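To keep things clear, I will list the structure first and then write my remarks on it.
With one protein chain held back, the other chains of the complex are shown just where they sit.
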Amino acid sequence: MHLRFHTAGESHGRGLIAMIEGVPAGLDLDMDRDVNPELRRRQAGHGRGRRMDIETDCAELISGVRLGQTLGSPIAMIVWNRDWENWRTAMGQKPPVEEVSPKALRPVHLPRPGHADLVGVLKYDRQDARDALERASARETAARVACAAVAKRLLAELGIGIGSHVVALGSVEAKEPAQLPENLNEVSDRSPVRTLDAEAEARMIEEIDRAQEAGDTLGGIFEVVVTGLPVGLGSYVSWDRKLDARLAGALMSIQAIKGVEIGLGFHGARLPGSRVHDPILRDPAKPRTGGYGRATNHAGGLEGGVTTGEPLVLRCAMKPISTLMKGRLPSVHLLTGEAAEATAERSDVCSLPAAGVVGEAMAALVVADAVLEKFGGDSLGEVRRNFDSYLAHLASR
Amino acid sequence: MHLRFHTAGESHGRGLIAMIEGVPAGLDLDMDRDVNPELRRRQAGHGRGRRMDIETDCAELISGVRLGQTLGSPIAMIVWNRDWENWRTAMGQKPPVEEVSPKALRPVHLPRPGHADLVGVLKYDRQDARDALERASARETAARVACAAVAKRLLAELGIGIGSHVVALGSVEAKEPAQLPENLNEVSDRSPVRTLDAEAEARMIEEIDRAQEAGDTLGGIFEVVVTGLPVGLGSYVSWDRKLDARLAGALMSIQAIKGVEIGLGFHGARLPGSRVHDPILRDPAKPRTGGYGRATNHAGGLEGGVTTGEPLVLRCAMKPISTLMKGRLPSVHLLTGEAAEATAERSDVCSLPAAGVVGEAMAALVVADAVLEKFGGDSLGEVRRNFDSYLAHLASR
Amino acid sequence: MHLRFHTAGESHGRGLIAMIEGVPAGLDLDMDRDVNPELRRRQAGHGRGRRMDIETDCAELISGVRLGQTLGSPIAMIVWNRDWENWRTAMGQKPPVEEVSPKALRPVHLPRPGHADLVGVLKYDRQDARDALERASARETAARVACAAVAKRLLAELGIGIGSHVVALGSVEAKEPAQLPENLNEVSDRSPVRTLDAEAEARMIEEIDRAQEAGDTLGGIFEVVVTGLPVGLGSYVSWDRKLDARLAGALMSIQAIKGVEIGLGFHGARLPGSRVHDPILRDPAKPRTGGYGRATNHAGGLEGGVTTGEPLVLRCAMKPISTLMKGRLPSVHLLTGEAAEATAERSDVCSLPAAGVVGEAMAALVVADAVLEKFGGDSLGEVRRNFDSYLAHLASR
Partner (left out) sequence: MHLRFHTAGESHGRGLIAMIEGVPAGLDLDMDRDVNPELRRRQAGHGRGRRMDIETDCAELISGVRLGQTLGSPIAMIVWNRDWENWRTAMGQKPPVEEVSPKALRPVHLPRPGHADLVGVLKYDRQDARDALERASARETAARVACAAVAKRLLAELGIGIGSHVVALGSVEAKEPAQLPENLNEVSDRSPVRTLDAEAEARMIEEIDRAQEAGDTLGGIFEVVVTGLPVGLGSYVSWDRKLDARLAGALMSIQAIKGVEIGLGFHGARLPGSRVHDPILRDPAKPRTGGYGRATNHAGGLEGGVTTGEPLVLRCAMKPISTLMKGRLPSVHLLTGEAAEATAERSDVCSLPAAGVVGEAMAALVVADAVLEKFGGDSLGEVRRNFDSYLAHLASR
């Protein structure tokens, strides 16, 4: 019970609620500087549908901040759905007062493979898959990003930074850079597909455009990188304290993610130990690791579920978007039981670049939680005091 | 707060405690039939070191079962460490009463890359890496397997089965079988590397033997498969209820695991949507899915973090074991700060086959928790009544 | 992780957020019928200050309900603070853009004994006690009541009812009725002090009026009663599953509550066992207890932390309100360190009648959680099926 966050809201409902609790007091927080730019980053990227134009998300602050500073109390925000007016009937809280055509309720009776349409209807015993898809939709991640913007602010105060970039989109692989740019997001955000490899970028855009024409969709792989970490976050003493476990759970919880790996990940499973483990060196220039360094970072910054102080390197595999606009997938009508093509709800072709931003969000929330677990602290000053005193102690060992 | 499990114990300490809580009453449980065979499975496999011969693990039941049946109360077991006599001094609870040579305490001052040796010493402010490695060791997984044996018994009562097999070991890939054998473990357990591909098996054994000669180590990839699941376990309504998230967290918490994927996983990220999503069909022969079937199972049995009723297919990447016996990795002496080769504590060459058993364990614990979440129930009879009534309702929709 | 609820919001901020998660799908929910009347009940009672007139609380639904039914997804509501316009500067999110008088920020530098003013300022390292009191205020309970209104709806569907009444107000004790009225709240809500004893009612009102004149405040004792419970909610198998523990924690968390007792409570501690324990009888008319009855209900419906099926009887001691309008208590100026009288922020004389409604709320949330823990269920139909099947099984034992 350090940092907790909660979201609520349907994709075409009134709006999304983002609530984050356990944030220390005394943190400067400004929606326009800290939160809304993150929401915009989540909406960008080549391959997004029309909705991204309709709605520029903007979070309204409801609680937890006074006169520019956090109070220690829960921070709640609302991201209103700007399209709500068009959905008042279909997503109304009450049944329509007068008779409306069944179509006005926009029911979904042809569940889409890959979505939660069918499982949701069966689990929650509904007739209309809209009752499931509205919450299962990745629209919910806007609320996660809003919460994480607060966590990122806290981490930034401690010199911990988080960025991401796309390493593969559909069949196109980006070349791994010799070294990541220091301010990763400044570079990746400049690319419409958030990749660092300009040459691959062109082919990725092409692949998206081709998929769009074909009515098909794409996924890919993004990488989240966290820098400035001290050694010693997370723990091996119990399975649910391991930071690798907590990160993997958080990242896999993102809609459409089907794989998570850390450092060398799956590739490392194929190499012998002599080529995998990261030699330990003295490196007095690294106060955050107590003066130890590594010749490589194949472990992706985690040994035994604990940060080594090297950058966290996390990669996520995103499946292609489930809604196909042409060549739609076989489905079964929920009411009649007859075979038919799945519904096509307006959708993106590829939302991978945005998914990286959501990946950053989940990583930030987990890491901030681990920071508060190790350092405690009810005010930013107290967190910082305890953080600095740990680094000083590491230096003096 | 459905099923909870806890472990305690150091690798060379007195023993391991395994505690599982929240198990319904009225479940037949017999240590020799249900638990100890699982512990033995965890110890098998080509590539294991001498310890596996010294210690055939055996769990002693302490609580939670009376006259052959669970009581609903916490089930606690101890797996005594048979080697304890040799470690009484080094792992003693008290400082030695008389003077002993420093070596008798078996301190570890040359942290091994890949282990938690260095991070543990820095995080917990210790001088001797043994204080960290004893708990971080994968020996702890014996306690997980003991807990999971109980979960597996519960799942078996509901017709849910769990198995695993090795799909890649070091550089050797097993051929994917056209179809998995129905009783997966019966087949995979017959192989010394727990693979289904007899041809690959030979090469895997060879690769292990070569690594052993070279003083090197190996990892690989195993797959866990859960069958007999009803549609509707887990949920998309909140990030931490998603079954994919919970499974990924649990699997990544296993020592040496660096990657987790579900269904097509990373491979699916490279394909277009039209080739990934699993067409929905009517299939009246499937009561556990309400009479729906899928043409394929690329989703690995999970859509929106909810079971589809198709088999769960989970793959984990295990890094090679961190302790190299020859060509040891560069390290730094914890007390002198001087560069030196890392310690070599007695170790296996490859423990991948056993890791698959641990993977089954974590999957079983998560799935059993999700079953109790959906079906409630304080006795096996009540769980089963609610389970059956759900299936009957699905059939009647 | 069955039912979870979260609140956010400051007393004079933009509004309060109420979020409840884990509610089954398919529950009819109407704000005007189910939620808002509960909010009004929380605002009633003799002894309330002016604010209750200014603000008639009304919850706006944001998510979780479509076309009149719950979806299984988180239900979020906002209770806007109607007084917000007057607090825009003092409770602004940003520092004022132009210079304002320090008074416009309504700082509180004279912490009030009994409130969290001083502890909040020291813990969270603030200068202005408003940063603490705004969240610590009992205004937050409006959000709890909104969440609980949903839990009450669920419980009502299963025939479980919750009510409360005042048993002592200041020095005035109500006579215990021979038997509680069947619809407790219909009776108690008719009384301006929510008591069942008409004679005591008059004296309670008088005592409040006298306290008001004297600038003093009052507390008292209320009783929450839950009826229609099945035997077997909660558990003795682990300390944190005990329903008495969970209820006591939830009730003690209500602002100003300093004591909680169950059944005979403190009085029972003074009696011999022969006069305390409730004789067990056959009572075939009671299907919810498997046909067992009790000659008395001194245990207050809980044995070993498990419901007996007899009514839950919970009593809470509320301290008098901390803000005195006259004869204010000694305090110390936070900035100067000088002794002075504590601040008087507009306040009630006695809010005990309303506190009973909050007590009902917390009890409802805990009991609904225990119901879902035992019966599982993702839809109302499934919860009910499992509930009924348990009762049928009890009958057949």
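Should a chain be cited, it is by its letter among A, B and C, assigned in written order, with residues numbered from 1 in that chain.
Note that a residue touches a chain if its C-beta (ideal position, glycine included) is under 8 Å from a C-beta of that chain, and two chains touch if they have at least 3 such contacts.
Everything quoted here is computed from the prediction, not taken from an experiment.
Asks: Given the contact definition stated above, which residue among A:D125, A:E140, A:E201 or A:E382 touches the chain not shown here?
Replies: If we include the chain that is not displayed, A:E382 is the one touching it.
Asks: Which of C:A168, C:L184 or C:L380 touches the chain that is not shown?
Replies: Among C:A168, C:L184 or C:L380, only C:A168 touches the chain that is not shown.
Asks: Decide which residue listed in C:L3, C:A174 or C:I262 touches the omitted chain of the complex.
Replies: Only one listed residue reaches the unshown chain, and that is C:I262.
Asks: Please pick, from C:L3, C:V35, C:M77 or C:L118, the residue that touches the omitted chain in the full complex.
Replies: Checking each option in C:L3, C:V35, C:M77 or C:L118, the one touching the absent chain turns out to be C:L118.
Asks: Where the complex has a chain not shown, which of C:G72, C:G92, C:G220 or C:G359 is the residue touching it?
Replies: Of these options, the touching residue for the absent chain is C:G220.
Asks: Residue-wise, where is subunit A in contact with the chain that is not depicted?
Replies: 1-2, 21, 72-74, 232, 235, 237-238, 240-241, 372-378, 381-382, 385-386, 389-390, 393
Asks: For subunit B, which residues touch the unseen chain?
Replies: 4, 6-10, 13-17, 19, 21, 24-26, 30-31, 61-68, 71-76, 78, 91-96, 105, 123-126, 130-132, 134-135, 378-379, 381-382
Asks: Which residue numbers on subunit C touch the omitted chain?
Replies: Against the missing chain, subunit C presents residues 6-7, 111-116, 118-120, 122-123, 125, 132, 135-136, 144, 168, 170-171, 211, 214, 216-221, 231-232, 235-240, 242, 244-255, 257-266, 268-274, 276-282, 289-290, 292, 294-295, 299-300, 303-308, 317-324, 327, 329-332, 337, 339, 342, 362, 374, 393-394, 397.
The criterion applied here is as follows: only the chains that are shown with their structure count from here on.
Asks: Approximately how many whole Å separate the CA-defined centres of subunit B and subunit C?
Replies: 44
Asks: Express in whole angstrom the distance between the two chain centres, defined as the mean CA positions of subunit A and subunit B.
Replies: Whole-Å distance between the two chain centres: 27.
Asks: Approximately how many whole Å separate the CA-defined centres of subunit A and subunit C?
Replies: 36
Asks: Going through subunit C residue by residue, note those that touch at least 2 other chains and give them in order.
Replies: As it turns out, subunit C has residues touching two or more other chains at 21, 72-74, 378, 381-382.
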